[in-house]
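This structure is in C-alpha cells; I'll ask about it shortly.
As you look at this complex, bear in mind that one protein chain is not there, while each of the others sits in place.
Letters A and B mark the chains in the order given here, with residues in each chain numbered from 1 onward.
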Amino acid sequence: MEIGRIKDALEALVIEGEERLDTVVEHVYASDLMSDVLAFGRPNSILLTGLATQQSVISAHMAEFRGVVYVRGKKPKDGSARFAGEHALVLLSTDLDMFEACLRIDAAWRGGLASAQAVTHDARAHDLLLSREFVIAGSDFTNAGMVSTEIKSILRKIGFDPKLVRRVAICTYEGEMNVVMHADNARVTLAVSPQAIDVLIDDEGKGIPDVELALQEGFTTATEEMRAMGFGSGMGLPNIKKNSDELEITSQVGKGTRLQMRFRVNGNPS
Amino acid sequence: MTLRDLIDRLKLKSLSTFDDRDVSGVVVSDMVSDVMAGAKSGNLWLTVQTHKSIVPAANLVDVAAVVVTSGKTVPQETVDLASKYKVAILSSELSTFELVGKLYSLGLGGT
Partner (left out) sequence: MAGCQHRWEMADVEFGFVAFERCFHCDGLRTFFSPEQAPFLGEEYREGRCFWRRVENAQSLRFSLRCARCGERHTLEELMGLLHCSGCDPACEIDRLRLQAEAAGEWVLVGFGFADKNGAIPIPQAKLEILADYFNQRRAASRPRLRLLSFEQIGELSRCHGDFLHDVGMLSLEPPPPRKSLLVAPAPEPGGRAASNADRENGHDTP
C-alpha cells in the first residue's frame, strides 16, 4: 500500500518526505519498543509508534522500514526529520491513537484491493477485484518467466502476504515453463478477490497423455536440450500441486492443457 | 463483552488470577506514560512490555486486562505480582496490529 494512502486514512501531517508518498509498504508494525522493531520488523514496513525521538527513526531505518507514523499527535523535536530526509524515510504524525490508526490502515488496506484496476471478466462467486490477461509463446525461452514475474509484482504491490505471493509465483512460473517447453502458446488469466487468487493457464499444444503420471515427482518429458538449459527436472506439476490450495488439470492430447490454480488469501492453505 | 468471552473467542491465554469483568475499549501502547494519559477504566491494554511495573501501571488506570501480544514470554515475577493484585494478564501470539483488527471485528472500539 502506498504511504500516501496511509497518510489519507490517518489524516496525517507529513513531517518529512512529501515527495516520497508513493512509496509502497508491505507491512505495518505497531510498537514503542525499538529493540523489537529491530529484531522482528521486516523490510518495506511502516512503523506506528508513540515514541517521537530520533532513535525511532534510526531503528526504522536499520530495520529497512520505509516510514514512521507518530500517533497521539506526537512530533519529534530533535533531528529526526533531517535523518529521515537523509535516508529517504517518510515521517507522518496523526492525532489518532494507536488503536484507531491500526484500524484505519487495516480498512484502507482491504479497500485497496477494490481500487486496483479491474477488468470485469468471468466474475465468480466472490467479488472480483482485479483481472489481468497475459500471453505466453511456446519455445520462447528468452522471455520465459516474464509473466510470473509480472504477476508477482502485481500481487506484491497490492500488499498480499509475501509467503502467499511466493507460492503463486512458484506455481505460475512452473506453469509458464511447461508452456514454453511443451506447448504452442497459452493465455494466462489472473483473477483476484479478497478471498482468493486464481491463476488459469490455458494452452494450445500437444497436451498431457497421462495427468496422474505427470503429477508424480521426477517424471519429465523434457528434451536433452531443455535439460541442458536447466529445465525439466520434472518438478513442475507436483510442485504446483504442493504450493496451491486447489488445482484442476484437464488435458486433451493434440489440443492442449488447462491448469486452474487457486490460492486462498486468509488462513492456512490446508 | 467480558474478559472470559474475549479469552474464549480469541483463544487468549490467561496467565494471572483475576475476577471476570466487562471490557470496554482498547488502548494500544508500550509506553506507560501514554497509558497513564490515555487509558480508561475497563480498557484492554495491548502491549509487548512484560516488566513487572506494568502491573501497578495497569492497576493505576484500572484496565480490565493487559494483553501481552506477539507471543512474548511474561516473566513469572510479573504474573505473580499481577495475581496478587488481581490484575488480569493475558497473552496472544498475534502481533499488536493483527490483534487490533480482531478486537475491532468483535465490536470493541477505542478508549
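Here is the rule we use: a contact is a pair of C-beta atoms (placed from the backbone, for glycine too) under 8 Å apart; a residue touches a chain by one contact, two chains touch by 3 or more.
Nothing here was measured: the structure is a model prediction, and the numbers come from that model.
Engineer: Give the labels of the shown chains that the missing chain contacts, considering the complete complex.
Structural biologist: A, B
Engineer: Among B:33, B:76 or B:105, choose the residue that contacts the chain missing from this document, as touch is defined above.
Structural biologist: B:33
Engineer: Out of B:2, B:53, B:76 or B:105, which is the one that touches the chain we can't see?
Structural biologist: B:53
Engineer: Can you say which of A:23, A:45 or A:59 touches the chain missing from this structure?
Structural biologist: Going through A:23, A:45 or A:59 one by one, A:59 is the residue touching the chain not shown.
Engineer: Which residue numbers on subunit A touch the omitted chain?
Structural biologist: Against the missing chain, subunit A presents residues 32-35, 38-39, 51, 53, 55-56, 59, 62, 74, 77-78.
Engineer: Pick out the residues on subunit B that sit against the missing chain.
Structural biologist: Touching the missing chain: residues 19, 21, 30-34, 36-37, 40-42, 51-53, 55-57, 59-62, 85.
Everything that follows uses one rule, which is that only the chains that are shown with their structure count from here on.
Engineer: Centroid from C-alpha atoms only, then distance subunit A to subunit B, rounded to Å. What do you get?
Structural biologist: For subunit A versus subunit B, the centre distance works out to 33 Å.
Engineer: Over in the complex, which subunit A residues touch subunit B? Could you list them?
Structural biologist: Within the complex, subunit A touches subunit B at residues 28-33, 36, 40, 48, 50-51, 72, 97-100, 102-103, 106.
Engineer: For subunit B, which residues are in contact with subunit A within the complex?
Structural biologist: Residue positions touching the partner: 26-31, 34, 38, 46, 48-49, 70, 95-97, 100-101, 104, 110-111.
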